[in-house]
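Below is the structure I would like to discuss, written out as C-alpha cells.
One chain of protein is taken out of this complex; the other chains stay put.
Each chain carries a letter (A, B and C) given by its place in the written order, and its residues are counted from 1.
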Amino acid sequence: MGKMTTMKVEVRFGDCDPAGIVFFPRYHRWMDAASLHFFMSFGVPPWHELERINGIIGTPMLEHHTRFFKSATYGETLEIRTEVEEWRPKVFVQKHTIHRGDDLICESRETRAFCVRDPGDRARIHAVPIPEDVLAKCR
Amino acid sequence: MGKMTTMKVEVRFGDCDPAGIVFFPRYHRWMDAASLHFFMSFGVPPWHELERINGIIGTPMLEHHTRFFKSATYGETLEIRTEVEEWRPKVFVQKHTIHRGDDLICESRETRAFCVRDPGDRARIHAVPIPEDVLAKCR
Amino acid sequence: MGKMTTMKVEVRFGDCDPAGIVFFPRYHRWMDAASLHFFMSFGVPPWHELERINGIIGTPMLEHHTRFFKSATYGETLEIRTEVEEWRPKVFVQKHTIHRGDDLICESRETRAFCVRDPGDRARIHAVPIPEDVLAKCR
Partner (left out) sequence: MGKMTTMKVEVRFGDCDPAGIVFFPRYHRWMDAASLHFFMSFGVPPWHELERINGIIGTPMLEHHTRFFKSATYGETLEIRTEVEEWRPKVFVQKHTIHRGDDLICESRETRAFCVRDPGDRARIHAVPIPEDVLAKCR
C-alpha cells in the first residue's frame, strides 16, 4: 500500500438528522474533502489552480461502494484515513475509512477520474489520463 | 419486481460544484428523499409519526453501491425511479435510478434497516424486523 | 409592487436537524433557488448560459435580513413567494416569504448584484450594472 493521509472532522449539529445521527450524505461530503486533501498534501494544487495549468476541473466520482458500521453524532471528532489502492491509466481507486477512536464508523471505495471540460460545450466533461505530475507526487 | 415510485427533482444552482455539475453527495440526498417518498406513497407515515406509534426513527443506511454515468447541471429536471429489490427479515435492498429524459445519470443499490432508539441511550440505535404493516403496504 | 413568482418545496427528512425541524440554512438554499426561479420564469437563461453571452456568473448575495416565525418539518409542503422590491443601478432587493397554508414560516429581504469574473483573476468577481435585457423582462 502507498501513501496515506488523515483528516480530522468535528461533527456539528447541522450534520445530523432528526434521528440525531450524522445524515449519511454528509460522510460523502467529508470523504470528498479528504480526497482533495490527499492530493494537496502531496503538493498537487487545488483544482481552480490546476484548471489554469492543464484544464483539469477535478476528480468526479464514477462509482463508489460504501458501508456504514456505527452511527456518530455532534460533539464527536472523527478521523478520515485516505489512500489510493489502485492507479489505472484513466481512473484511480481511493479508499477512505472513518474512525472515532477505536470505532470504525464507515468505509468507502471510490473510483474517480481526472476530468477536463469539453472544448465544444463547457457544461460537458470527460476523463483524461492521470497526469504524470500527479503520479510522481502521490504514488 | 414489485412496486415502483417516481419522484421529480429540479436541479438548482446550489446543487452544483465549481465544475458546474451536480456535486455527487447531492444525489444521495435526493435518493434518500426518494426512499422515504416510496414508503409514504404506499401509506406509511413519515418517521416522526411512526416514532410515536412504534418507536421507529427511520431507515438508516447500512451499505450502498452507486455508479455515475453522466453529469447533470442546474436548470435540468431529473426523475428518480425507486423500487425494493429484496425484502429480508431485518433489511431491504432499495434500487434507485436517476434519469434525464433518455439519459441514465446514476444508479444506486442501498441496503437499509428499520431502526429504533436504544432505550438505555437515546443516542444509540439498532435494527428491528421490518414491520408487518410496512410489508403489507409496500411489498 | 411588480411581478411575483411562486415555487413549491417538499420538506425532506434530510432538511431537518436533531430537533426535528428544518435547519435554517436550508431555507436560504430554497430562497436562492427561488431567486433564480424568478428570473428564469420571465425568460432570463440560467447563469451557465448567461455566462457565455455576457459573462455574468450569477447574483451573489451582498446582504440579507431574515426573520423566522414558525418551524416546519418533513412531509410538509411549503410555498415560496418571490418579488423584487427595488431595482437600483447595480443592485436589487428581492423579497421572499415562505408559507405553509395560512402560516407564514419566514421572510427574507436579500440585496444581490449581477456579477462577472475579474478578467485578471477568475477567482475574483465584481458587480456590473443590471443588464437592460433583465430589466426589460423582469421589472
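Everything that follows uses one rule, which is that a residue touches a chain if its C-beta (ideal position, glycine included) is under 8 Å from a C-beta of that chain, and two chains touch if they have at least 3 such contacts.
Quick caveat: nothing in here was measured; it's all calculated off a predicted structure.
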item	value
Interface partners of the hidden chain - shown chains only, full complex considered	A, B, C
Selected from C:7, C:34, C:91 or C:115 as touching the chain missing from the view	C:115
Footprint left on chain C by the chain that the document does not show	17-21, 23-26, 28-29, 32, 47-48, 57-58, 60-68, 71, 73, 115, 117, 122-125
Positions on chain B where the hidden chain makes contact	13-14, 16-20, 23, 25, 48, 52, 73-74, 122-123
Sites on chain A contacted by the missing partner chain, in the whole complex	10, 12-14, 20, 29, 32-33, 36, 40, 46-49, 58, 73-75
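Here is the rule we use: only the chains that are shown with their structure count from here on.
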item	value
Topology of the chain contact graph, where touching chains are joined (line, ring, star, complete, other)	complete
Type of chain A:chain B copy interface by residue overlap (half), same or different	same
Separation of mean Cα positions, chain C and chain B [Å, integer]	28
Geometric centre distance via CA averages, chain C-chain A, whole Å	30
Set of chain B residues in contact with two or more other chains	20, 29, 32, 47-48, 58, 73
